[in-house]
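Take a look at the structure set out below.
Note that this complex is displayed minus one protein chain, with the remaining chains in position.
The block that comes next holds subunit A.
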Amino acid sequence: MSQAAGLFLVDEIMLVAIDENIDDGDIVALQDRLAEEVHANDAQGIVIDISALEIVDTFVGRIIAQLAGIGVLLDAPTYLVGMRPAVAMTLVELGMTLPSVRTARNLQHAVSRLRSGR
């Protein structure tokens, strides 16, 4: 996989930064890599930052939901942060409300919620 997504372990939390140029293959590869890394590093939570993404279409939306699902199964609660307002509006218009995905306003919020076990 190219530099389309970065994974960083910070204080037992896996941070995932998704690049604007990520393509379908990259994001599918990210699923595998994230699952491996969370397991290998015993991460206690996952925060996915999509602030670089100009759009989230149905394909990327579906993968994000799957990433969160994988996190839950690995006992690593997953938060999505950084969604642009126009992206949120467009996703709702598409009917993709991502009900299974927990969101937080920013990285700090996500980390403090993970720390307090919510």
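Heads up, the rule we're going with is that contacts are C-beta pairs under 8 Å (C-beta built on N, C-alpha and C of every residue); 3 or more make two chains touch, one makes a residue touch a chain; residues count from 1.
Here, contacts and distances are computed from a predicted model.
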- If you had to name the missing chain as UniProt does, which of "Transketolase", "Urea ABC transporter, permease protein UrtB", "Sulfur carrier protein" or "Serine/threonine-protein kinase RsbT" would it be? "Serine/threonine-protein kinase RsbT"
- Check the options A:Leu30, A:Val56, A:Leu80 or A:Leu114 and report the residue that touches the missing chain. A:Val56
- Those residues of subunit A which, in the complete complex, touch the missing chain: 21-26, 54-59, 61-62, 84-87, 89-90, 93-96
